[in-house]
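Missing here is one protein chain; the remaining ones are kept as they sit in the complex.
For subunit A:
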Amino acid sequence: MVILDLELDAMAITGDSRSQFHVLAVDDSLIDRKLIERLLKTSSYQVTTVDSGSKALKFLGLQEDEQSNPDTPFGSPNNHQEVEVNLIITDYCMPGMTGYDLLKKVKESSSLRNIPVVIMSSENVPSRITRCLEEGAEEFFLKPVRLSDLNRLKPHMMKTKIKNQKQEEQELEISEIQSDEQQQPVQLPSSQPQPESQPQPQPPALLLQHNNNKRKALEEGLSPDRTRPRYNGIPTMV
């Protein structure tokens, strides 16, 4: 019974942590937009799709300075990124702005630079792949993109999450302490054999250590399953 409950809980958390990630998908082909949207949603990501690089930049809140095209409205002059985007996945071959052009614009922008970019292309051209990776693309997917390819997205999103989290470190610490307090009744009895005999200084030190471990697990970001570190203690308890 207990195991079943924990598994359900872990599943819920997995779904939740992924749906926090928002992916912007760019492709001029309607069929391929439908496909990438389903692929990403099946993998529990939030998805926004657009059909061109310039619409992607508009969504990201970046003004196009060079191409002053009066026909296309680009929102208010002081627009900025209102929706957080954790990853951009873009087709390479598009009319007008190519995926490579979009990649360059993102990497040249101080506000967007940290967003990971993944390029998709139906053609396996090594020089093209190298060019995109050198310009800062995280991955190059050959089309058609498959469900198994999407497993490679998450580590890149984790990295930027952590970058953002570092900027808001104090906020993070507060929330971590709060969540640790909630976990205390579970954690403390197993790790502290004599809770009553010791004086007060011990619990805060334990708390701190736990925080560090947690952050380390986050920073490594290598574990394919984000929930795993949280459940390290469970086998010893059952």
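Here is the rule we use: a contact is a pair of C-beta atoms (placed from the backbone, for glycine too) under 8 Å apart; a residue touches a chain by one contact, two chains touch by 3 or more; residues count from 1.
To be clear about the criterion, contacts and distances are computed from a predicted model.
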Protein name (UniProt record) of the chain left out of view, among "Exosome complex exonuclease RRP46 homolog", "NADH dehydrogenase [ubiquinone] flavoprotein 2, mitochondrial", "Histidine-containing phosphotransfer protein" or "RNA polymerase II transcription factor B subunit 3": "Histidine-containing phosphotransfer protein"
Option touching the unshown chain, where A:Leu39, A:Leu60, A:Cys132 or A:Leu153 are the choices: A:Leu39
Residue among A:Gln20, A:Ser122 or A:Asn151 that touches the chain left out of view: A:Ser122
Residues belonging to subunit A that touch the chain removed from view: 29-32, 34-35, 38-39, 42, 93, 122, 143-144, 146-147
